[in-house]
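And now, subunit A:
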Amino acid sequence: MTVAISAKEIISQLNTKFPGAIEEAGADSVLVKSDSLLAVAEYLKTAEGFKFEYLNYITAVDYYSYFEVVYQITSLESNRSVVLKARSYTRDNPTVPSVTGLWQGADFQEREIYDLMGITFEGHPNLKRIFLWDGFPGYPLRKDFNQ
Partner candidate 1 sequence: MEISSDKDYIYTSSELDYQEGQLIEEVKASSRESIQDPDAWLDEELKRNILLTSVDWVLDWARRSSLWTAICFPACCAFEFIAAEGPRFDMSRFGMEILRASPRQADLMITAGTLTWKMAPNVRRIYNQMPDPKWVIAMGACGISGGIFRSSYNVVPGYNKIVPVDVYVPGCPPRPEALIYAVQMLQKKIAKAKVVPDLSELPNPLRKGKK
Partner candidate 2 sequence: MAIFDSALIQPLAMQVTPPDWPGGYWWHWLFFTVAIIAFVLIMVMGAIYLERRGMGRMQSRLGPNRTGPFGLLQPVADAVKVLLKENIVPTTADKIVHWLAPVVAFAPVLVIFAVVPFQNGAMLADLNIGILYVVAVSSIATVGVFMAGWGSGNKYSLLGAMRNVAAVVSYEIPMVLAIVGVVIVSGSLSMNQIVTGQDIPYILVQPLGFLIFFIAACAEINRSPFDLMEADSELTAGFHTEYSGMKFAMFYLVEYAEAIAMSAIIATLFLSGWRGPWLPPWLWFIIKTFVVFFVMVWTRTTLPRVRIDQLMGLAWKFLFPLALINLFVTAIQVVVWPDISQWIFVIVNIAIAAVLILLWSKFFKLGQGRVEV
Partner candidate 3 sequence: MKFERYGIGIIKGMAVTIKHLLRHPTVTQFPDQRLNISRRSRGNELIWSREKCTGCATCAKTCPQGAIEIVTSTNMAENKYEVETYRVDTGYCIQCGLCVEACPYDALFMGYSYERAKYRRAELVQSNDELLESPSRPASGYFHPEIAETLPKQTLLVEKIVEKRKKK
């Protein structure tokens, strides 16, 4: 059974390692400040005892006041998983660091989010629209998208 690690278990380790990086520790997810997301993710991927080397999915949710990007990562060895979240509070040009350097599988998913949700991933090597064409007006998955 994949054990979903609750934020409480790892929050102390993360807090000592990255003071101030954790915005909020929910019951089943860790909300990370978007500028320290990359460091936290790298630590979780490589540090002994975590080894979350498998990225299940990335998605983004539009909550009107902010965009939330959700990462679920799993450790295949210890069969545990954790959900990371990062928020971007602007609507004009929301930005989140790209994790493509850590997990190659993030490439298409980040492009997809950029295409449909309009969130820019800083550091992505080839960030352009993936499903829709150049010049498509708006970002369809945003709640205020109007055809």
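Here, a contact is a pair of C-beta atoms (placed from the backbone, for glycine too) under 8 Å apart; a residue touches a chain by one contact, two chains touch by 3 or more; residues count from 1.
Selection criteria: all candidates are chains of the complex that A comes from, given by their letters.
Keep in mind that this is a model prediction, so the values were computed, not measured.
Among the chains 1, 2 or 3 offered as candidates, the one in contact with subunit A in this complex is candidate 1. The touching residues of subunit A, counted against candidate 1 in their complex, run 128-129, 131-136, 140, 145, 147.
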